[in-house]
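Quick one: the structure is below, questions incoming.
Only a single protein chain was left out; the remaining protein chains are all shown in position.
Entry: chain A
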Amino acid sequence: MNRSTFLRWGLALATVLSPGLLPAAPPAEKIVILATTTSTQDSGLLDELVPLFEKQSGYQVKTIAVGSGQAIAMGKRGEADVLLVHSPDAEKALVADGAGINRRIVMHNDYILVGPVADPAGIAKHTAAESFQRIASGKSLFLSRGDNSGTHAQELKLWKAAGIPFEGQAWYQQTGQGMGQTLAIAAEKKAYTLSDRGTYLALRKKLGLAILHEGDPTLRNVYHVIEVNAARFPKVNSAGARAFADFLVSKAVQARIKEFGIATFGSPLFFPDAGFQE
């Protein structure tokens, strides 16, 4: 290859690569970093709410969808501006620590115990604690998220409440993955698992897993919005965080949360709770 062909190829390459590569980044005070759980993104809720907020407020939201554990850890280090999470104990610890402020309830749905339609452990029509005991005594395969997510925290709480040793048992396995993947693995392995209702409904058609236990008050799954404390982390965009949190609990958005999913899944995925006294 001689020099001129080299230059020609280089020029062609540069033309392909250059246009609009790095769209002018908005100034930092216009960016809001939202750390949230995978369920709010995987269900599609944020795809509906975030563009609306951006249009109304002029902020640009960077949605980092990770487990609640990681989202809260990001808040604790001041690496996010606002959190939308569902791990109440860890949330309270964050607020008590002073890194999170103004924790407000946004919505809830519930956890469900799902498993193979044949239900080998016979957990249908039992309480959550009894169901867990039956899974353990029948040594039926149970899949845990094992990823420090809100769902994982809830599941650990349920095992502890049932008073069953589960760690290290052959029938208790951890996927270390998100809810969608864990449900898919449960479907493949005909295993039981704890899921949030939203993700399950979104995937239901492809799974062949049945809801075997639901409606227990211990299975409530509550989402809160928490602003990260700008007094502690000066780089936090407190105005943007406040605007997004206010947006989530506003009447109009709460009404949209109530409607969300009805058209696609036949039932709502989340129930608005703003202003509800816990």
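Just so it is clear, a residue touches a chain if its C-beta (ideal position, glycine included) is under 8 Å from a C-beta of that chain, and two chains touch if they have at least 3 such contacts; residues count from 1.
Here is the rule we use: contacts and distances are computed from a predicted model.
> Name the omitted chain as UniProt records it, choosing among "ABC transporter permease", "Malonate decarboxylase subunit alpha", "Cytochrome d ubiquinol oxidase subunit II" or "Electron transfer flavoprotein subunit beta".
Its UniProt record gives the name "ABC transporter permease".
> Among A:Gly69, A:Pro116, A:Gly150 or A:Gly180, choose the residue that contacts the chain missing from this document, as touch is defined above.
A:Gly180
> Touching the absent chain in the whole complex: find that residue among A:Thr63, A:Asn102, A:Gln174 or A:Ser250.
Only one of A:Thr63, A:Asn102, A:Gln174 or A:Ser250 touches the chain omitted from view, namely A:Thr63.
> Taking the entire complex into account, which one of A:Leu49, A:Ile123, A:Ala202 or A:Val225 touches the absent chain?
Going through A:Leu49, A:Ile123, A:Ala202 or A:Val225 one by one, A:Ala202 is the residue touching the chain not shown.
> Provide the residue numbers of chain A that touch the chain removed from this figure.
For chain A, the residues touching the absent chain are 1, 9, 13, 16-17, 21-23, 25, 28, 33, 38, 41-42, 44, 47, 62-65, 77-79, 177-181, 184, 202-203, 206, 233, 235.
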